[in-house]
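Please read through the structure below; I'll follow up with questions.
Removed: one protein chain of the complex. Kept in place: all other protein chains.
Chain naming follows the written order as A and B, and within any one chain the residues start at number 1.
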Amino acid sequence: MEGISILWILVATALVFFMQAGFAMVETGFTRAKNAGNIIMKNLMDFSIGAPIYWLVGFGIMFGVGNGFAGTFDLMSLGDYSAVLPNGVPLYAFLIFQTVFCATASTIVSGAMAERTKFSSYCIYSAIISLLVYPISGHWIWGGGWLAQLGFHDFAGSTAVHMVGGVAALIGAAILGPRIGKFKNGKAKAIPGHSLTLGALGVFILWFCWFGFNGGSTLSFTGDAPFYASKVFVNTNLAASIATVTVMIITWIKFKKPDVSMTLNGSLAGLVAITAGCDTVSPWAAALIGILAGFAVVFGIRFIENILKIDDPVGAVGVHGICGALGTLFVGLFSDGSGTSGLQGLFIGGNGKLLGVQALGVVTVAAWVAVVMTALFFILKYTNGLRVSHEVEVAGLDIAEHGLVSYADFMPLKPMGITSVGKDYSPLHKFICAKSGKKLEGVDEPKPVPMHESVPVEIVMEDKNGVVASDVKFSKVTVVCNQSKFEDLKRELGAIGITGITVTQVLGCGQQKGTPEYYRGAPLEITLLPKIKVEVVVCKVPVTQVITATKKALYTGHIGDGKIFVYNVEDVIKVRTGETGYDALQDE
Amino acid sequence: MEGISILWILVATALVFFMQAGFAMVETGFTRAKNAGNIIMKNLMDFSIGAPIYWLVGFGIMFGVGNGFAGTFDLMSLGDYSAVLPNGVPLYAFLIFQTVFCATASTIVSGAMAERTKFSSYCIYSAIISLLVYPISGHWIWGGGWLAQLGFHDFAGSTAVHMVGGVAALIGAAILGPRIGKFKNGKAKAIPGHSLTLGALGVFILWFCWFGFNGGSTLSFTGDAPFYASKVFVNTNLAASIATVTVMIITWIKFKKPDVSMTLNGSLAGLVAITAGCDTVSPWAAALIGILAGFAVVFGIRFIENILKIDDPVGAVGVHGICGALGTLFVGLFSDGSGTSGLQGLFIGGNGKLLGVQALGVVTVAAWVAVVMTALFFILKYTNGLRVSHEVEVAGLDIAEHGLVSYADFMPLKPMGITSVGKDYSPLHKFICAKSGKKLEGVDEPKPVPMHESVPVEIVMEDKNGVVASDVKFSKVTVVCNQSKFEDLKRELGAIGITGITVTQVLGCGQQKGTPEYYRGAPLEITLLPKIKVEVVVCKVPVTQVITATKKALYTGHIGDGKIFVYNVEDVIKVRTGETGYDALQDE
Partner (left out) sequence: MEGISILWILVATALVFFMQAGFAMVETGFTRAKNAGNIIMKNLMDFSIGAPIYWLVGFGIMFGVGNGFAGTFDLMSLGDYSAVLPNGVPLYAFLIFQTVFCATASTIVSGAMAERTKFSSYCIYSAIISLLVYPISGHWIWGGGWLAQLGFHDFAGSTAVHMVGGVAALIGAAILGPRIGKFKNGKAKAIPGHSLTLGALGVFILWFCWFGFNGGSTLSFTGDAPFYASKVFVNTNLAASIATVTVMIITWIKFKKPDVSMTLNGSLAGLVAITAGCDTVSPWAAALIGILAGFAVVFGIRFIENILKIDDPVGAVGVHGICGALGTLFVGLFSDGSGTSGLQGLFIGGNGKLLGVQALGVVTVAAWVAVVMTALFFILKYTNGLRVSHEVEVAGLDIAEHGLVSYADFMPLKPMGITSVGKDYSPLHKFICAKSGKKLEGVDEPKPVPMHESVPVEIVMEDKNGVVASDVKFSKVTVVCNQSKFEDLKRELGAIGITGITVTQVLGCGQQKGTPEYYRGAPLEITLLPKIKVEVVVCKVPVTQVITATKKALYTGHIGDGKIFVYNVEDVIKVRTGETGYDALQDE
């Protein structure tokens, strides 16, 4: 056995597994909170359904000797794989490494089908791709099948993993149809995700793990392999970095501001595009591939959205499908014949043979995946149903499919009630406490503080005409304005003696004017803008003075300066002292 | 020295350390935001207190030659450990690997004791488990103690780490008593966590790190070790995947919907259960263990909650305690005699000897931990106090124990005031600026925009009878309804010419009817349902028309269609133009 090769493969396996966390964070972060639990669950099932199925059947189909089209049916991967095993590497190491690769292809699809797919259908899809779709084309490329025999070079899986996932994602998203509200009058609208920070964490995790994904694909750490692994690290990192910068610059020029979400997609685009050729191109070519991937992903995502009118919430098709295909073709252009590819690319002195084989591979694999997935998704559509109902989609899949109150959107106020004593206590606890002769701790009804007797409730407000009951006039002045104006407003109100303020975060609806903001290149239609509602109740201070102070704080002369509303208040009671009316508003 | 074994151990060490992040995310995500900082702090302290103490004393007690019960007292681990060191591995590598394992056992407990434990007592507990509890039973199992001599097989610590943590968690949670509101009339109630996404991230991190936890436990990478490490990877992954799917299916059948949070527990259950025998069982047995672990965790958690009435917020007892014990027993059933276990399990042709030893180990270790932890927690309870007061628990431990405004629950509006100039500036900055002769940047009082002089404030509203001051009638119509109805409502209001809308997220209280939702199998009692409050102020548009439009948008005939409230408004002022009354509501 070659211990060092095995160690390398196992470390890479752990990293590639961890890509699942990256995908989960990217997909959750870039979609809405009401579907977060559902997306998590789909990612978890991609791996948890796919991995056992790949062990049961998929691995045999991919790596069994078989023929040029497929391997063999080998339940629980018990056969003899010595023909395909890397030198000195045991079956178990190779099996687990291939398992985590399979799961990566599978999980790509969940992003494109996010926020509207029926969960049970997704589980079935997930089983089929690991059982059949990925193993067959994988056999062609890595299992000694017909493409491998032609000299097709896909080092770590731009085609075998990413394009397979990307094409399945395209078909899935197309057959599902767009999310409600994605297109309006034929124009794509931005539906921003709910946590850019988690999305970014996901991208960092993926980039980190990609060192295992590409590096581990040497499948060896003896002979030349350490050199190639090192080169793979340099190329992978360069392509990703440069694609990131490229996308940032493109979005800056095109949409006036550097788009964070699209730039994060840029990192992934570079990673996908370099995956096929990371062993066989020079660093300068890796840099160039990064630039090309940056352009491909921005314009690819726009094309899919604006021309094909397909709704891919996280850009999975652009990243994995388009950049996967291009990355495979780039090998035909930039390969210097090193690595496991024996042929040189068109731009490096080779003839077009390698490019031809690469193109053939891309087209046939894409066709294979497209045909099978179209059939599968249509079968699902007309049997189990592929898409959730309008009502479920609007309400969010978390509550409808999993009974989950959507977490991030709105925090349920926690039940803070009193535990009833004694009988709800754990028998073990009670046993222990009984032995120790102590009373139960922490569960006593808190003693109610006796209310101050000397401040009776004395108010009259039965007048049906809405006339103020107390003998002074109270008014509530409500100001709806931009959050950024709050400090100014507080200062001005403080200057006229008002310190008791209640602030609520609200959404103000109105037509947006001026330059639009872009999110991933789609215009962001924020008809609901975050505002604050500031409420003060005054008695001593005249309402006109409050209005003047408010106007002083808010006035800029531009649209969006806010509005002031004045209401009548019937009475005010301060709980601590029991004072009502005028007195209740003083001294606090 | 065996470089490759050391490298393997060190990489595994880093991964096992990173489990702390996984535990922190799982425990924070599955509990309420008001305690997030406290949970983070407890996790951090588990490691930061435990690691130095293990180095100072614990390691010697665990691995010093000593006798069958305990090792030796060896301050700062300076002794001679050549008897226990793996072949060619230096003390430092072995020490750090064992340190991160110890910290794992310790951190399991924090989840079960979450949301109600006094922080200072927790720090003391944390020190004791690393100083004494874990090292003693660890000595029995891994330090050459009496269980090791009997042939007890616990490859990576189902008992030594997880069950130790799980039993301590059980005792701790039982002695603490349930959180306020957990049991009502003897029935367990769901208290959902605040971020399923972070919880899921934690599970992915743990799974990732488990490859190091189980894989690294070969403690070698020479000879047969690489083969066994590969097998460990396959088994670990299979058991976890299949347990995940099993739990999903069980919850789907039992609670009608696939429960995300419990399914995530399922992954951990599979990981814990396979840990003892991951080197010595075949993949098919690993798959079976996954299925059994899935059942064990669902019914175990329900048993602890519903029968024992113990409140374990994150399911730590079910996952680590129950599956740890079962996983250890499974070795006695499924071991094929490979790996470091020389004996075959009952179902693989062995006699019951191995099973007997495994059972003996589980019982004695559980007893040891239970006795010591019961004593410890009672001592803490009657000296320092174990549980926070009712008031602190309700308010949240973040604010009470750490002075932290609870972050996620409610974002404090950021202080956005104006910095006073000059004297608050950094001396270095002022020095630099003085040299450069430039004025300070970014700290000027922003020039107030002069208010439009031509729009004076002219309102009369001093009438004490609440009579509208302007000569037109304004009404505020407030609608409280489901969030999902908002778009319909906006459309209908738009159709009658209303565009200015203010939306607030509120919680509506009411009795819940129909099928209950379940969270981890406990009925979710959402008496506070997320709603939106939509407010429009109208003047030109008659109130009846607004009501009709609203009813058209909201009406379904089911409970929960919402309510409409009508209020009188005294006046409205548009800040930008200074217009009041009718004019203020037009054209925007």
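In this text, contacts are C-beta pairs under 8 Å (C-beta built on N, C-alpha and C of every residue); 3 or more make two chains touch, one makes a residue touch a chain.
Predicted model only: the values in this text are computed from it and were never measured.
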Sole contact to the chain not displayed, among A:K42, A:R116 or A:H139: A:R116
Touch with the omitted chain, as defined above, among A:W8, A:F23 or A:F119: A:W8
Given that one chain is not shown, which residue among A:L196, A:L346, A:I496 or A:V541 touches it? A:L196
Residue among B:V57, B:L198 or B:I322 that touches the chain left out of view: B:L198
Specify the residue from the set A:L44, A:L219 or A:L238 that touches the hidden chain. A:L238
